[in-house]
Structures are given as structure tokens and as C-alpha cells.
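First the structure, then my questions, so here it is.
All protein chains but one are shown at their positions in the complex.
Coming up: subunit A.
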Amino acid sequence: MGLLEETGTNKEINKIGSSPPSCEHKCYGCRPCEAIQEACPTIKNILLLDSEGKRVAVKYYSDEWPTNSAKLAFEKSIFTKTQKTNARTEAEITMLENNIIVYKFVQDLHFFVTGGDDENELILATVLQGFFDAVTLLLRNNVEQREALENLDLILLCLDEIVDGGIVLETDGSIIAGKVATHNMDDGAPLSEQLLYEIRIFLAFSAVES
């Protein structure tokens, strides 16, 4: 009948972010099932899109979108859904396909952070803010598409320092930017020195504020 075909492709690698995230009784150690992650806040993806919904930099930590086309479809629907909202002063929030998405727009850049629907919304928002602050620092306040593309390496490193395999590593924007900038210290490039200087200023200010 050809109803089922066997595949050997379902390799069991780290799969984070199950949906539904809690599975109380039916788990007999089966995979794919990542119920054990439920205690730990989990990020499913972080997206940075341009003003047309095209990718600048994206990173998925969940295999909920296994193919590139699934990822693109998700990006398209979330961009369309949020496009007309005003997320420029405060981060906004919405739900899509059992996921919670927090997002923020600056100039022609759209920042998104996605988590499961059991996630603490404020944690997602904190991750978004950390990402946003770090990018602002790394781009020296020129938060716009061209500058982002010019410094794509920094943004990719930034994503890597915020979340590892879905687990939040760090949410403080200045620390994230600091980690990314450290790597470029030996570069001798004027960018890094300037950046470190600005980060020091930023840290001093935030110390004064608190």
C-alpha cells in the first residue's frame, strides 16, 4: 500500500523544545520526546529579519521546523502577522501555532524570539532585550540592516553567546557584547577598541542607574 516507508534519517541528536512541552504520564523514555526540558526555560529560535521579512540572521534551536522551507514559512507567517503592529518602543508579544513570540522593531530590522506556549513570557522578553542591547552595542547604535549585514559575523557570534542549544546562556546585553568583542580584541581593528570603550561607558551608566 505504500502507506509507510521506513527512513533511517531520523537521527537522534540533541532535540530541545518539545511540543507540548509537558508530557506527564505517557513518557516511557521514548524519543522524539524532550519532556525532560520542561523545567528549564527553552528558546526555540531567534530571528533577525529585514523590513521585507527576509533573513538577516536566524538561529533555530528546536527541530520543530526541520527543513529550510519550514523555517522560511515560519518566518514569513510571523513577519506577516506582526508587520502592522507597533513594536518600536516596547517589545510586543503574540502567539502562533502554539508558540509564543516576543518581538521588537528598530528602523528596518525586526527582532524575534520564540518559545513554547508554556514558557515564561518575561524570560523570552529578557532574551529579546539582551539580544537587542548586544546588537545595539555591537553596531554602535547604527541598528539598521546594512550595518547589521556588514557586521554579520558579530551578530552570529552574538546569537551563539546568548543561547546554546535552546538553553539561555546570558541575557545581559553588555556582557554578551563584551564576550563577542573580546574575540576581536587581537584583531587590531579600530572597531573593537572603540566598542570596548563604549561598553565600558555603558556599564558605568548602568551602574549609576542602579
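In the analysis below, a residue touches a chain if its C-beta (ideal position, glycine included) is under 8 Å from a C-beta of that chain, and two chains touch if they have at least 3 such contacts; residues count from 1.
Definition applied: contacts and distances are computed from a predicted model.
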Omitted chain, identified by the protein name its UniProt record gives, among "Proteasome subunit beta", "Coatomer subunit gamma", "Vang-like protein" or "C2H2-type domain-containing protein": "Coatomer subunit gamma"
Positions on subunit A where the hidden chain makes contact: 1, 3-10, 12-16, 18-20, 23, 25-28, 30-34, 36-37, 39-40, 55, 57-60, 64-71, 73-74, 85-86, 90-95, 97-98, 102, 120-126, 145-146, 149-150, 152-153, 156-157, 160, 164-165, 167, 169-170, 179, 182-187, 189
